[in-house]
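All protein chains but one are shown at their positions in the complex.
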Amino acid sequence: MTNGWVDIKNADVILVMGGNPAENHPCGFKWTVEAKRTRNAKLVVVDPRFTRTASVADVYAPIRPGTDIAFLNGLIRYALQTGRYHEEYVRIHTSGPYIVGDKYAFEDGLFSGFDPAQAEYDKSAWAYRADPKTKAYQVDPTMKHPRCTLQLLKKHVERYTPEMVERICGTPKDQFLKVAEVVTSTGNAQRVGTITYALGWTQHSVGVQMIRAAATLQLLLGNVGRPGGGVNAMRGHSNIQGSTDLAGVFDNLTGYLATPRGELTDLKTYLKAETPTTLNGAPWPTMNYWSNYPKFMVSLLKELYGDAATKENDWGYQWLAKVDGNYSWLYIYDDMYRGSSQRAGGTEPGPEGLLTFGFNPVGVGPNTSKIINALSKLKFLVVGDNYQIETATFWKAPKEYGGPDSSQIKTEVFQLPCSGFAETDGSFTNSARWLQWKWKALDPPGQAKTDQEVLARIFLAVRDLYRKEGGALPEQVLNVSWNYTDPVNPDLGEVLKEINGKAVTDLKDKDGKVIKRAGQQLDGFSQLQDDGSTSCGCWIHSGVYTEAGNNAARRGTQDPTGLGMHPDWAFSWPANRRILYNRASADAQGRPWDPTRPGIAWNGKLWVGDVPDILPNSPPGQYGAFIMNPEGVGRLFTPSLNDGPFAEHYEATEAAIENPLHPKVTSSPVTVRFHSNKDVYGTRDQFPVVCTTYRLTEMYHYWTHHTNELNQLQPGFFIEIPEELAREKGITNGSRARVTSARGSIEGVAMVTRRLRQLTIDGKRVWHIGFPLHWGYEGDPKHVGPLANFLTPSAMDPNTWTPEFKTFLVRLEKAS
Amino acid sequence: MTADGLEIRQSSASVWGSATELRNLKVVSKLIDTTTCIGCKACEVACQEWNDLHIVPTTQTGTYQTMPSLDANYWNLIKFREVEESGFFAWLLRKDGCMHCADPGCLKACPAPGAIVQYQNGIVDVNPEACIGCKMCETGCPFDIPRYSAKTDKMAKCTLCVDRVQVGLEPACVKACPTGCLEFGDKAELVAVAKARVEQLKQNGFTQAALYDPPGVGGTTVITVLAHGDHPEWYGLPKDPQVPVAVSLWKNVARPLAALAIAGSFFAMVAHYLSFGPKTPKEGAEKPKGDKPA
Partner (left out) sequence: MRSIPVADQRSGSGMGDAAMARARSTEDVVVGDEIVRERLSARVVHWIVALTFFVCLFTGLPIWTPYLGFLAHLFGGLHVCRILHPWAGVAFAVASVFMFVQWVSQMKLTKADREFITPKGMLRYFQYRNEDADVGKYNGGQKLLFWAAALGTVGLLITGLVIWFPLEFPQWVREASYLLHDAAFSLFFAMIIGHIYLGTAAEPGTFRSMIRGTVTKSWARLHHPRWYREVTGEKAGG
């Protein structure tokens, strides 16, 4: 989230798309209700289903799954055509005036720079135009230049007329226009709107571009950085934000530093490649905060390897594992399934063993059959969880999932009972980026241990083996700093201290005064150094555990701004800032756009209000509002994504129709697919019904079907079917229905409803159905159910490698 | 359960009734705002947990609703209803549970002294000690709330967490509600809150929005904001709930009449005996054997 949960109460309009917060984020949704009550805010819901959120919405519009970009581009077009956007904001805080280089073009569904052989874009084709003399960015403050991003955007979205939106999305024109009117009512200084989304946007082959489109819309409306505004990802789990912050994805180290790639052979090369620079390399009048990259990286290495990390050995850079290709987790399973791994380094055998903690790949992964078959090729599998999850018993999965007979499976499975979240201290990082400390409520039962104890014991045993017997790359293991009071069961408070970072040697300011003595906790990432004098486990979290103590455990309820920022409640990364890009909440002179809802304001000497997202004493005009971008402004045009600088509507990998905009390029040309014999995709003539998956408020992922209190509330799997379609198929409410995709077939109780409707798409009748994903074959036999992902495809977004769980094609029939 | 120390305003099948207001207890209220209820069922779980109720086995039958209707072990149930009227569609979610009527039909119908009581603060409570499991309250209730437990042979329903309220806490459902669509407080204050909300709804196009506080049962302690106040039946609420005619008729008319008939019969016989005495054979007839009534 750029803003936070509480901040939603400051919004005038709340657009919910690609999410169902009433269902999946009910506690956070209270702030939407608060905005409705106290500000008479309008809740706008655009969703394929009339959801629980829609049930309390002011405006609801149906949409075909996977077509959100068309809808959002339609909104952008509406805003630009009607002038209902915040022009002054666009001029000073976005890349609207920036001029794009001549190589950029968009034709017949393809951006320039497309390489059909690799199915990849050469992103250099989308570079900004450099001033011939200074080589710096060229801008046109009037935003009239035909190559400025605002004009290019206008041209790009020209095709997304309300009629085209109806044709693609199936949203009746009048309903679309109603949404457009309400949403663009915030395109000015007086009003603010927020957009909240969740996995309904991320889990598409064009997921990142959906969010891109939303961000573009918010920048146009002038809603980013302002209280009550923003682009707000509602994270799917209580600590998923924390796990991404702390290297939960293969291509990230902590704090979104890049995982070194094989070709970056030393630290200098790595830092040069990863530290963003301005167009001409010269210091542009922006903060370009990422220019501090070396400080973050060296401090991280210092944290990992302690005294072993020295300037001479590149702070241990060589000991970090390098990647030679894509190791996103589905790639690993693909390697496992095929028994071999082909990447830059050539062909290698597939993985032999797997440790999986707090994760249930058999339930979570797309194309379940492939996952089960992949696991059955392992020599050993270690599962750490607090329930007997489907992954631990993949070898006895029911026959229909197509795994090998259990007598043929040689995988040795070790099940380690681990604690649940209530059985351990630690912190959750929520969608609002708050690190909130929590205390264990009870001890783990029986022999169950906390995850950190299990991992510590494995680590220490491996280290002992290396000490005794040596082995390949021993430094990687032997040099790891492991200074915990109890090395076998590290205290997570100590871990949080490491994450915050400390002074390794005395830190001095410019005048030579000691500001931190060696060993003291740092106040924040601004104190980090690239000379080995500081260590820090995750730079963005720095400030969470200072000399003042564990700030994540703070529970102060003071609200000096009255806007729900609560600076003394927990710790909000970065730097306890509650609203990112909050410089954009004020105009060029530093006056808040809306004085009743100031983010920060310039008082002549300092920025006051929230923790400013800019140098606190830098006068207005000195730096751009978007300090993490070298150009210092919010991007209407994004040259850094893998699938295009503007969002463009593409059909899902399993396309329900031919793309009306460019029939030759129906689906995204750069979507990632696998090519094993299990990676099969269906066509609309065989599988005419659009299908989507989702979650229920009564259940938590694949966990809670082990809890009968909750099974009582949602006793089993069901398939939501529109009334008219059910009638055609002879399916009655409560009877059984069967859904089949190219990959599998599942059966469940039919929930016949009017909350899903037939849509007219491109002149044709298109149905969509859906089902929740919470069940599996483990747990109380009365409450087991099919694994929803048996049907989902392993096509992925080319930026995040997130599978397309939310749109695929199926066949529906009455179950015999 | 019954709460010790709370004054009882009314008690079922009481001979004398209760005189109260020794203590200055305000009438409490729970406000349900259906327009901000998201049907998350947190209130259902909170109710189960606080009251230590058993799990009720359920099966998926094609609805989001936990079970078809309330249960002796399930006192709080969100009702999910899809309503479609000429182009307008709504998914109406309403928390169903005891309304705690000011004039409770259950209490009226109950034949067991003290099995149903109404405290001075408006809460209507079942006392399992006195309940005889006759189910008459089910007939007496215009909202179909009390449920019979075959296990205990007693009735059960929402107590408005009288044990919590008594010590100054809100009911468990209100505590758990994430959106704040449930509020708890003094009735007069909550009615004002609810009316403001109704006004807001009217301004937002719900011209028929209303507060459901039905006068037919003397008003309810649990009051409900409805966007479609002209159609309470869309929410599964009776349009004009009344204490069933039969209950009033029975208590107020039939029972006195019956008592009169019985007493009349008895006194008529006494009068007859005194007037006419026994009918015996006239002179000359033989004396009957064993003429004494046994």
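A and B label the chains in the order they appear, each numbered from 1.
Here is the rule we use: contacts are C-beta pairs under 8 Å (C-beta built on N, C-alpha and C of every residue); 3 or more make two chains touch, one makes a residue touch a chain.
Note that this is a predicted model, so its numbers are computed, not measured.
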item: Touched by the hidden chain, restricted to displayed chains; value: B
item: Identified contact with the non-displayed chain, of B:Val83, B:Cys134 or B:Leu169; value: B:Cys134
item: Candidates B:Trp50, B:Trp91, B:Tyr119 or B:Tyr148 - the one touching the absent chain; value: B:Tyr148
item: Touch with the omitted chain, as defined above, among B:Thr59, B:Gln208 or B:Ser265; value: B:Ser265
item: Where the unshown chain meets subunit B, residue by residue; value: 13-15, 111-113, 130-136, 138-139, 148, 153, 244-247, 249-250, 254-255, 257-259, 261-262, 264-266, 268-269, 272-273, 276, 278-281, 285-294
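Keep in mind that, in the parts below, only the chains that are shown with their structure count from here on.
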item: Subunit A-facing residues of subunit B, complex; value: 35-42, 44-45, 48-49, 55-64, 66, 82, 84, 89-93, 178-181, 197, 200, 203-204
item: Sites on subunit A touched by subunit B in the complex; value: 22-23, 26-27, 29-30, 33-34, 36-37, 40, 50, 52-56, 58, 697-698, 708-718, 733-735, 748-755, 782
